[in-house]
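Removed: one protein chain of the complex. Kept in place: all other protein chains.
Right, chain A next:
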Amino acid sequence: MRALARPSSGFLLILALLLLWEVSARFDWMNSPNWPPLSVVLAALARDSLGGELPLLLGGTLWRMFAGLLAGGAAGVIVGLLFASLPVTRRLFGLTVELIRPIPIPAIIPPLVLFLGLDNTMKVTVVGLTAFFPVLTNTMQGVRAVEADALAMGRTFGIGFWRRSLHIVLPACLPYVFAGFRVALALALVVTVVAEMIAGEQGVGHYLVLMQFAGRAPEMYATVILLAVLGYGLNRGFLAFERRALHWYFALGAQRN
């Protein structure tokens, strides 16, 4: 806590900015009815949260995000391992993957709506596609980084393909897979909210657009604040999980420095 109170702490800047928000709105410096004071926004946030409406919407958004992230990420790991260990699969499918990758994901939402509808199926698919690519790229890089000596070690003890994949290759490229998932996580939240804003009547994204149309500025800002906190919390949570799961990797890194 003492570190937070230091003048150089970034925390103080945030407090100052929030204060500026409150003051600027109270004195109407923006000259706009759509710039409510922070206290009013927080009151709206508390009201909607305690009323149960926002938590429910948020739960739906998180569910779609994680379903997409896990499905797309798992596919990325499997395809990445395949591409890296069986060159023929990469020759066959590599070009297709490279052609799909540069498409901005929100651009495929309209066509997907036609096939998969407006609801969960479409959104989870879009998020899954988003998560797939960073995880795929990183997994392939990870497989290339596996120590040749570790593989030869497996061979000298007569270890077969599956054991080698599960006990040498997969753990060795896990740091890369995690890095891919961290990128995918941030993208997944963005794309889930965007998908909800564009299509259907679900989740926080839809609520945000609804509040904008209704001219309810406090609720709109409350949602933005909620998403900011959520994004920050998800990333922090992921980093903590990564440090636990890859304790050996971080210990090795600390040793080398």
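Throughout what follows, a contact is a pair of C-beta atoms (placed from the backbone, for glycine too) under 8 Å apart; a residue touches a chain by one contact, two chains touch by 3 or more; residues count from 1.
Heads up, the rule we're going with is that contacts and distances are computed from a predicted model.
Its record in UniProt calls the unshown chain "ABC transporter ATP-binding protein", which is the match among "ABC transporter ATP-binding protein", "Carbon-phosphorus lyase complex subunit PhnJ", "3'-5' exonuclease" or "Molybdopterin synthase catalytic subunit". Screening A:Ala43, A:Ile159 or A:Val209 for touch with the missing chain picks out A:Ile159. Within the set A:Arg91, A:Arg144 or A:His167, the residue that contacts the chain not displayed is A:His167. From the options A:Asn31, A:Thr96 or A:Gln255, the residue with contact to the unseen chain in the full assembly is A:Gln255.
The chain not shown here touches chain A at positions 147-150, 152-153, 155-160, 163, 167-168, 171-172, 174, 248-249, 251-252, 255.
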